[in-house]
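Right, I'll just put the structure down here and ask away after.
With one protein chain removed, the remaining protein chains of the complex are shown where they sit.
Letters A, B and C mark the chains as written, and numbering starts fresh at 1 in each.
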Amino acid sequence: MAKKAKIGVLGASGYTGSELVRLLLRHPRCEIALLTADRRAGQEMRSVFPQFSHISLPKLVSIDGVNWAGAGLDLVFCALPHGTTQDVIKRIVAAAPAIKIVDLSADFRLADVSAYERWYGHAHRAPELQKQAVYGLVEVHRRTIRHAKLVANPGCYTSCAELPLIPLIKAKAIELSEIVIDAKSGMTGAGRAVKETMIFSEVSEGFHAYGVGHHRHMAELDQEFSAAAGREVIVTFTPHLVPMNRGILSTIYVRGKRGRTPADLHAILSKYYAKEAFVHVLPFGETPQTRHVRGSNLTFIGVANDRIEGRAIVVAALDNLVKGASGQAVQNMNLMLGFLETMGLEQVALFP
Amino acid sequence: MAKKAKIGVLGASGYTGSELVRLLLRHPRCEIALLTADRRAGQEMRSVFPQFSHISLPKLVSIDGVNWAGAGLDLVFCALPHGTTQDVIKRIVAAAPAIKIVDLSADFRLADVSAYERWYGHAHRAPELQKQAVYGLVEVHRRTIRHAKLVANPGCYTSCAELPLIPLIKAKAIELSEIVIDAKSGMTGAGRAVKETMIFSEVSEGFHAYGVGHHRHMAELDQEFSAAAGREVIVTFTPHLVPMNRGILSTIYVRGKRGRTPADLHAILSKYYAKEAFVHVLPFGETPQTRHVRGSNLTFIGVANDRIEGRAIVVAALDNLVKGASGQAVQNMNLMLGFLETMGLEQVALFP
Amino acid sequence: MAKKAKIGVLGASGYTGSELVRLLLRHPRCEIALLTADRRAGQEMRSVFPQFSHISLPKLVSIDGVNWAGAGLDLVFCALPHGTTQDVIKRIVAAAPAIKIVDLSADFRLADVSAYERWYGHAHRAPELQKQAVYGLVEVHRRTIRHAKLVANPGCYTSCAELPLIPLIKAKAIELSEIVIDAKSGMTGAGRAVKETMIFSEVSEGFHAYGVGHHRHMAELDQEFSAAAGREVIVTFTPHLVPMNRGILSTIYVRGKRGRTPADLHAILSKYYAKEAFVHVLPFGETPQTRHVRGSNLTFIGVANDRIEGRAIVVAALDNLVKGASGQAVQNMNLMLGFLETMGLEQVALFP
Partner (left out) sequence: MAKKAKIGVLGASGYTGSELVRLLLRHPRCEIALLTADRRAGQEMRSVFPQFSHISLPKLVSIDGVNWAGAGLDLVFCALPHGTTQDVIKRIVAAAPAIKIVDLSADFRLADVSAYERWYGHAHRAPELQKQAVYGLVEVHRRTIRHAKLVANPGCYTSCAELPLIPLIKAKAIELSEIVIDAKSGMTGAGRAVKETMIFSEVSEGFHAYGVGHHRHMAELDQEFSAAAGREVIVTFTPHLVPMNRGILSTIYVRGKRGRTPADLHAILSKYYAKEAFVHVLPFGETPQTRHVRGSNLTFIGVANDRIEGRAIVVAALDNLVKGASGQAVQNMNLMLGFLETMGLEQVALFP
């Protein structure tokens, strides 16, 4: 049997951290060698996430206590809050340059450090590392990811907008000035942070938009859409919160360019994703539900006619913790470590 | 003390029916004199809706058994399925022309009977009554409603789109060709119908769009928006289902016309609704949540800047069973019977 | 028109506080004259609870800033956390002895201050006031409540166990050593506190027991059951959390004494509550659902045969924020101020 890769998960007490552990436990080529969680250091993983009660896992440690040079790690997932991550990764790279890194935070997603500064309100603290970072949307950047040392895993909202839109933008099939993305997310998209707005009674039995007009995910969308178009693209994007745990659904309103019909757009997407394991385009006119990708690494995409001639409605659904975070991260790892891309990610959705 | 009006509720075993009963029980000028429910005829209301277990109410009867001429009713609410209602109302009007009627179905909402035929697939069976019917969106048609004999209560989705949009269309403040309405509804919008798609496990923990590109509510929107604009208006409208009981939220994307900014649109709406008891415009930049109008007859409207210059995002929220159905119906009744418009509708939202 | 009583609500930024405001807004004899919320002092109520956006209410102030002697208040509701309340009430009583008080915390529920010390881990800081406090379960202590200056409003779990059990205990109809109370509560029972265990994703789509074997509500049960029995009674009680906002359901297992059958127990309860407005006993064999009392001040009680001869299953349901807290408190206020007991509490459940 092939030797297993030694994997670390930084930030194992959050939801993307526990989701990484869930996926890695069924990955035949990985061994979980390190779990960090600063505020829970010294505790067992089972006291933080009782679903692992019956499983033997490394004890949680603090990041500062890790001997990076001596840990023998092949790859580290950073599931830490935005902002602190760049410092942590700088230290890891300095101490153990051979360790590959998949970062699930937003810290290395923006290639343009001045864009980072504009959106996040402070100068980037590892601009030299930013140059090496590769944006980890596998279906778009697969080739560069294979040779990357540091991959910036995309955001969940952005994945659910980029996967349906980038092929259409690349094909010059839609008007770039009229794209409206109305996005809806389950609560785990906000992580395990403890805020009044996240407690059950503030979330259940209700629905609302938030960050209307000024959500940080827009920076990522701007970057990827502009790269796909070869010129600046700015879209309208509104996020909403759904009283559910997992899932993002994007309802996207577009107008076909140069006579492209909704069926043409469907054909472009179908062809683009024909050989992809994790993106599936439904028959024309059908649209997806988040529940049917829950727990899986899949994105389902549908295209339908709008009633207004020449306009189409594109709907995409994924699980924000899997294809929108930890599953995508494992997919990136598989490429970086030379494993089969689908390894450990074969799970079908848990529905109902 | 003033004499109480005698009220009938047809279709009392459905959700809009029970919601009418809930509201009428606290209405100081109404007495519930008749409750019908064909399949439950002979049963007590409490066996169909146990929340009334402690209250004395008329026994459920079948519509066919009612002696309309002798019932002494002042007003009847029809909370029956679309399609059958027009026959029932024709019979009531023939037997007892003095009875006023508020119809909660879609049967009398389209003034143009050929539009009805196109959208519903059969000729209207009471076209002469359609001529008398008044569209019951109080804040827009208050004056004609006061003298109406038959009021067609608006749909829930349409109310939540018309209230924010009609003032803007009337003011010629927005581009009519670029309106996108992304609407989200709780499950009671689909009534108490028993279908596989409505069972708990098919609805909870998930989110999806439906009727993409071809929902019947569009006919109503076309009618009211075109009337407001003085010319044909067709909008993009996509309904979605939220795993919650009550509430509709519309996220509406518009572009200001002739230099109107989002703040200008906000000012138009604020002025239009300044004296209304049931429509409240939030401060500029704030957007509403469905949970904060739950159980009340209120509509909350917010307006925010889109990041794209000249475009605004308008968000409206209401309770589909109250302002979107039975509360609106009671508001119509209040006008038709000469009561104070807010009577029986003073309830604040039940949150959490 | 009769003069309105001037009412204060201390702790208006919590759920029992907002629920008091909801109820008082429809109470014909009350005026909300004071709202406190220390951490939100200076803010409008609408910024803390947007459901009041359209309503004019006093600005939130801090408790320390209130001039009790000059405020002209008739009655104050204390909806403050356990522990701090006794100090606050001591100060109010010292400064303005005429103000009547309904305390929704646990601070004055235990007549025996040594029991308080045992369960809460510190000496009671207002033992002299404790002597005047009346336990506010109206259906049991109505007469003393009428003349009380300080009423300790019962807990939500305890109300839902005491209402079904006290009449049976008083009637000596059940074995006292075999009472098992399996209780289930919605999340608002835990208030608006911000803890990891209360965030949406930790609560939805799951069910669990907590405080197994050692929940503080037991002290209150011991007191009231022992008083009813005339000797010490200790029961088994297990609370659980249901992924819903409102509602408590108690499933209670009892054995009839001296040949009392389940039907006999049902008869005892039916008779005891025959004239009560807010406690309704269902027909024998039927059991209640929390959703059918949601938002109302009702308790529904059902009794059914266990399959084991001589044993009965008693099920009670109430809304923890209404009959389990703020509705009960208003009911107490109505008695203390000489109003009709049902005033402001006529609302039927909001279902669905």
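We adopt the following convention: a contact is a pair of C-beta atoms (placed from the backbone, for glycine too) under 8 Å apart; a residue touches a chain by one contact, two chains touch by 3 or more.
Predicted model only: the values in this text are computed from it and were never measured.
Although it is not drawn here, the omitted chain touches the following shown chains in the complete assembly: A, B, C.
Contact with the undisplayed chain is limited, among B:I55, B:A98 or B:I199, to B:I199. For the options A:S53, A:S114 or A:S177, the residue in contact with the chain missing from this view is A:S53.
Listed residues B:V102, B:V151 or B:M244: the one in touch with the omitted chain is B:M244. The residue from A:R29, A:K184, A:R246 or A:H266 that touches the chain not shown here is A:R246.
Within the entire complex, the positions of subunit B that touch the omitted partner chain are 15, 187-188, 192-196, 198-201, 203-205, 243-245.
By the touch criterion stated above, the residues of subunit A touching the omitted chain are 15, 18, 21-22, 25-26, 49-55, 188, 204-205, 245-246, 280, 282, 288-289, 291-296, 298, 300, 321, 346-352. Summarising the interface, subunit C meets the missing chain with residues 178, 180, 182, 184, 186, 201-202, 204-210, 212-214, 218, 234-238, 240, 242-247, 249, 251, 253, 285, 287-292, 294, 302, 304-308, 311, 313, 315, 317, 351-352.
Everything below uses one rule, namely that only the chains that are shown with their structure count from here on.
Centroid to centroid, with C-alpha atoms defining each point, subunit A and subunit B lie 40 Å apart.
The geometric centre of subunit B is 36 Å away from that of subunit C, both derived from CA atoms. Distance between chain centres (mean CA atoms), subunit A to subunit C: 45 Å.
Subunit C has residues 15, 188, 204-205, 245 in contact with two or more other chains.
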